[in-house]
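This structure is in structure tokens; I'll ask about it shortly.
Here the complex is missing one protein chain, while the rest keep their positions.
And then subunit A:
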Amino acid sequence: MCWLRRSLRRRKMKVKMLSRNPDHYVRETKLDLHRVPRNYDPTLHPFEVPREYIRALNATKLERVFAKPFLASLDGHRDGVNCLAKNPKSLATVLSGACDGEAMYTGIDHHWKEAVFATCGQQVDIWDEQRTNPICSMTWGFDSISSVKFNPIETFLLGSCASDRNIVLYDMRQATPLKKVILDMRTNTICWNPMEAFIFTAANEDYNLYTFDMRALDTPVMVHMDHVSAVLDVDYSPTGREFVSASFDKSIRIFPVDKSRSREVYHTKRMQHVICVRWTADSKYIMCGSDEMNIRLWKANASEKLGVLTSREKAATDYNQKLKEKFQYHPHIKRISRHRHLPKSIYSQIQEQRIMKEARRR
């Protein structure tokens, strides 16, 4: 009877158990990659936000650990390096000029497209390479002009800085000055934004940099305040998003165009007053010439790994970058990413100037 009872008890039910074939989950040979099946269901990934926050914190700390921007120091000059010029067609060529020898022209700049260059001294002269006399001379005001720059996009526009604290814009086609803006103190140099045709930044003696929109010169678009001494030179990155400024206070600072504070400061004990600075055309390196006769080469992104990266390295770098952006406003992360070591002279100057500003405000 027991077999009958058993057959009555045997049920016709539909049952399926979860059963995995290990061959589908384990690699076949040692030379294969491991198999990693993915399931993006959020219930399988608890604590996403805190874990990403800790990853962002680690990424920020590692960025500070790997921030070693100094690359090389080039010597050979016998006097302070006064000017640097980059070749727009070749990445590797750079010209540098030292202070030995008399200078007839205080500033010189070449047109971006045509065989024409401009010089300035008492007035702004436009020269053709083949001729011995200037094509045209322009002047507005009675004082000497210290620097002149061509606009890279609207190539007929020039900007110049004069000793009577003004910045004058010229039009080469009509051979006339166009506009003028007068600041409180003298501007040392200007630089045009290579991506936005009408934006230029002026490096001023009053420790600030002013970004102007050419169409509305009455008020600057942004005032960049971080230097503690006169700003001597400014140059834009080819991306048009950042610029680097060299100052008499022995440091160079990198500013984003839309922010008033610098994101990076580079200094060395051996680097004295920085006279000129250039951003290379591949937007990776910054060159600065200082008055102790050396040209220094720096990285534009201090913790960037140079050279060819593997795809995994690139993916990890991109992920870390995105994490740092996402959590950049959290207080601990902000504190770590803002931290920079400053030489004592600059640090004490900053404190002094802050107190002076507070006093003036009251």
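Remarks
In this section, contacts are C-beta pairs under 8 Å (C-beta built on N, C-alpha and C of every residue); 3 or more make two chains touch, one makes a residue touch a chain; residues count from 1.
Convention: contacts and distances are computed from a predicted model.
Look at the chain that isn't drawn here: its UniProt entry, checked against "Nicastrin", "Tubulin epsilon and delta complex 1", "WD repeat-containing protein 46" or "Sodium/hydrogen exchanger", names it "WD repeat-containing protein 46". Interface with the hidden chain, as seen from subunit A, comprises residues 9-20, 22, 24-26, 34-51, 53-55, 58, 327, 329-330.
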